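Heads up, one of the protein chains got dropped from this complex, but the rest are sitting where they should.
Right after this comes chain A.
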Amino acid sequence: MSQYIIRRLLQMIPTLIGISIIVFAISQLVPGDYITATQNPNLTAERIAQLRALYGLDLPPVQQYFVWAKNMLVGDLGQSLQHQMPVTKVINTYVWNSFIIAFFSFVFSWIIAAFVGVFSAQFQYSFFDKVVTLLVFLLMSLPSFFIGLLAIKYFALDMKLLPTGGMTTAGLNATGWAYIKDVGLHMFMPVVVMTTLSVGGLTRYFRTGMLEVIRQDYIRTARAKGLKERTVIFKHAFRNALLPAITLLGFELPGLFGGAMILERVFNWPGIGQIYLASLNLRDYPLMLGFTMFLAVLTLLGNLISDVLYGVADPRIRLK
């Protein structure tokens, strides 16, 4: 097993080199750079040339790539132009804000989707199943900004139950539990909205998986053994229905750290998604490229983790 993991990790190296070349090439195709994107009218042509030399933007693209790649090898993603601090530090500052809402919504949506999916499969075409199906498609088709703004209007402005946005109350100097409670209140709506949006598709996924499994011969065998329906469904069927979901689980890893651009905007949440979007607009290439590479690594790791989990969960798969 450890041999397998090491081999897979080594295989990631050429993939990452390929990704870095493509990502860098695309960034070069985008017109403009940080200097032009700031649109500062006070800059003289001389000053502009000076800044370009300072940031290394005057070098030919191939050379720029190798400078960037070489620094990356020693863990230096460069200096964010917009924030004037190391890219790793910028990411580290904001990524955890995104992570906490993504993590909670991930946990809630998986648990809810698993239960609802299983029950609506068990009682296929029942009233419950029909209501669930309707709700699922309703939720899947709602745009996040719309339902986010709607939630703010009702729960924050009209009912005044929850804060309208941000991560902490302005001017509050709380520590310990009081701080956690404050953040908890602020993240409530973004987490609920994010869960609502992702739970629909997942529910369908679990329902389909379960429907396929409960038609299998071994489920009939389990029933013929006289086992309780609960045991048949939650032990014999669910374990098998979970297998295809493992692939999905791997893809969730970059999602946990990737930030939610639109939702963070709507709830004014200081997450990495907003920062990433700003880096695109401002042509802050070091930050943009650095974060993209970070997501690429997570995606590859997520794939590896799901393959390893598959080997653990399904005895028919042996990793070599």
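Here is the rule we go by: contacts are C-beta pairs under 8 Å (C-beta built on N, C-alpha and C of every residue); 3 or more make two chains touch, one makes a residue touch a chain; residues count from 1.
Methods note: contacts and distances are computed from a predicted model.
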{"item": "Hidden chain of the complex, named as in its UniProt record, picked from \"Molybdopterin synthase catalytic subunit\", \"Sarcosine oxidase subunit alpha\", \"Peptide ABC transporter ATP-binding protein\" or \"1,2-phenylacetyl-CoA epoxidase subunit A\"", "value": "\"Peptide ABC transporter ATP-binding protein\""}
{"item": "Chain not shown: contacting residue from A:Lys70, A:Lys153 or A:Lys225", "value": "A:Lys225"}
{"item": "Options A:Ala37, A:Ala156 or A:Ala313, residue touching the unrepresented chain", "value": "A:Ala313"}
{"item": "Residues of chain A in contact with the chain not shown", "value": "216-218, 220-229, 231, 236, 239-240, 243, 313-316"}
